[in-house]
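Structure incoming, see below.
All protein chains of the complex are present and in place, except for one that has been dropped.
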Amino acid sequence: MSHFLKKWTELSEVKEELASRDWFFGTSGNLSIKVSNTPLQFLVSSSGKDKRKITSEDFLLVDELGNAVESTGLKPSAETLLHLEVYRKTNAGCSLHVHTVDNNVISELYGDYGEIRFRGQEIIKAFGIWEEDAEVSIPIIRNHADIPALADEFSQYIDGDAGAVLIRNHGITVWGRNAFEAKKHLEAWEFLFSYQLKLLSVKNLVQPKISI
Amino acid sequence: MSHFLKKWTELSEVKEELASRDWFFGTSGNLSIKVSNTPLQFLVSSSGKDKRKITSEDFLLVDELGNAVESTGLKPSAETLLHLEVYRKTNAGCSLHVHTVDNNVISELYGDYGEIRFRGQEIIKAFGIWEEDAEVSIPIIRNHADIPALADEFSQYIDGDAGAVLIRNHGITVWGRNAFEAKKHLEAWEFLFSYQLKLLSVKNLVQPKISI
Amino acid sequence: MSHFLKKWTELSEVKEELASRDWFFGTSGNLSIKVSNTPLQFLVSSSGKDKRKITSEDFLLVDELGNAVESTGLKPSAETLLHLEVYRKTNAGCSLHVHTVDNNVISELYGDYGEIRFRGQEIIKAFGIWEEDAEVSIPIIRNHADIPALADEFSQYIDGDAGAVLIRNHGITVWGRNAFEAKKHLEAWEFLFSYQLKLLSVKNLVQPKISI
Partner (left out) sequence: MSHFLKKWTELSEVKEELASRDWFFGTSGNLSIKVSNTPLQFLVSSSGKDKRKITSEDFLLVDELGNAVESTGLKPSAETLLHLEVYRKTNAGCSLHVHTVDNNVISELYGDYGEIRFRGQEIIKAFGIWEEDAEVSIPIIRNHADIPALADEFSQYIDGDAGAVLIRNHGITVWGRNAFEAKKHLEAWEFLFSYQLKLLSVKNLVQPKISI
């Protein structure tokens, strides 16, 4: 129980912080944290809740099929399948899915390329990569309305205990070995997306004679 | 009384959250929540209050003519008529009207088209629409200074228990069956407006050789 | 004393709210509130304080020459003269001066015109103007480093109990009959500036075939 409560609290704190940034507009987004490996059980967002509020119904415990472990009136998030894929294929301990304006715009701008790459940004060290001029990329996949189809395509890009996928005009899913790592990676990606959008909006407009 | 207090609290919490986003600049905006159907009575913002403050004078109860139910020094919002139209024509339980920079800019950019449409955005599910590539649209109407004239034109676009109308260079009015739904729809619209503005500002500027 | 405390609290609350929006970066900005007419005495920001903090040294009482009424180690804001001009020439009760990124950019963009005008925006009602298609303008003056010279030029644009002046690449000064009105006007101006900047950044980029 103490372990369960610890995990609940960890996930709740992440949710509260992301909600304060308005990263769950329109009840969008969902989060999960693994509670046990054998059997696989994880806490996942209840469907359709306002994530600016903190309640005892924010999450529910689900099993390796994504079904509620105990009888409950709560429904797991419609996208529980994506979290399940992460826990099935990796040793990840936490998975975060958020819609932000910037990740949606990036996903549309670069969607036809199937990915966006960043190089030579210091914030890349947040991914545990310390080489100079290191390059990172995040895949951008099609947004299938059918969740099992989405989970199938998403699953192809899960290849480590930490990782991330952009779903076009939908949002980002980021996972890590624990809540701390998942949030760290999420913030780093969002920083890169915001950087790219702002840089694009001004990069052809620098006029040395005027501004420097 | 307990029911009244519950409704007051619901509306007050929505107001507090929207105020924290600075969506009521210059005392703009107003909110209402239905308290009873027969007779029709609803709580509506008092006119001209600073919505960052929480006081016992934030709302007052009005009747089916928009008049205060009890004798009071408070004046109902000048735009109470618009809320009234919503409750007269639908089973909506809550109506929110906010001025945001983004909804004002969108209303001006697309005002001549009379509407703005969005397609293929995941956040559209917030409106309860789950088909792939679903399309939503919001009408953009002229901003009559005369409130009865504005209410008349606004009224023509009220066709369901949940809905939304943009008033050009003025703001958005969103209604839903309850405060939860109204806020959910409001956030989804604002997300779409912000997405559209940011996408427009960079969409012709992507340079594959440099950034990808 | 109770009246003094009431005025202090009013000003402190406005300061706290504006500080939470980061409108006082780098200890910039200053605020004042009138405490008495005869003799003229007003509370004004102490010079060089971090306005994110709330302390008993945030303001000091000054007289009709801008000098401290009581012996104190505190120095009135270097721009106290501008507040003084407002109280000398009008019945205003509060004056707010803030540097925001948006008001600075607007002041530079439109500085050569000496003003910026807005028409047909609903938020104009915050200035107490209710006609359809009403127009408002705010003068943009040169930023003299010499405060008496700045106060002189500023003074020429003080012509009512509520008003506002933009100082180029410096900030806005807004005054009103009380703290409530001054803040209301300030928010309305900042809304208009942000609207104008966002509209400019996208207005030539709407592509009906793609986005509508």
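Observations on the structure shown:
We call the chains A, B and C, going by the order they appear; numbering starts again at 1 in every chain.
The criterion applied here is as follows: contacts are C-beta pairs under 8 Å (C-beta built on N, C-alpha and C of every residue); 3 or more make two chains touch, one makes a residue touch a chain.
These figures come from a predicted structure and were not determined experimentally.
Within the entire complex, contacts from the absent chain reach the displayed chains A, C.
Remark: the omitted chain is touched by one listed residue; of A:Asp58, A:Glu108 or A:Glu190 this is A:Glu190. Touching the omitted chain from chain C are residues 22, 25-28, 50, 52, 99, 101-102, 104-105, 108-110, 113, 115-117, 143-146, 167, 169-171, 196-197, 199-201, 203-204. Against the chain not shown here, chain A presents residues 17, 21, 120-123, 125-126, 130-133, 180, 183-185, 187-188, 190-191, 194-195, 198-199, 201-203, 205-206, 208, 211-212.
As a convention for this text, only the chains that are shown with their structure count from here on.
The touch graph of the protein chains shown is a line.
At the interface between chain B and chain C, under half of the residue numbers involved are used by both copies, so each side presents largely different positions. Each chain gets a centre from the mean of its Cα atoms; for chain B and chain C, those two points are 29 Å apart. For chain A, residues touching at least two other chains, in rising order: 201.
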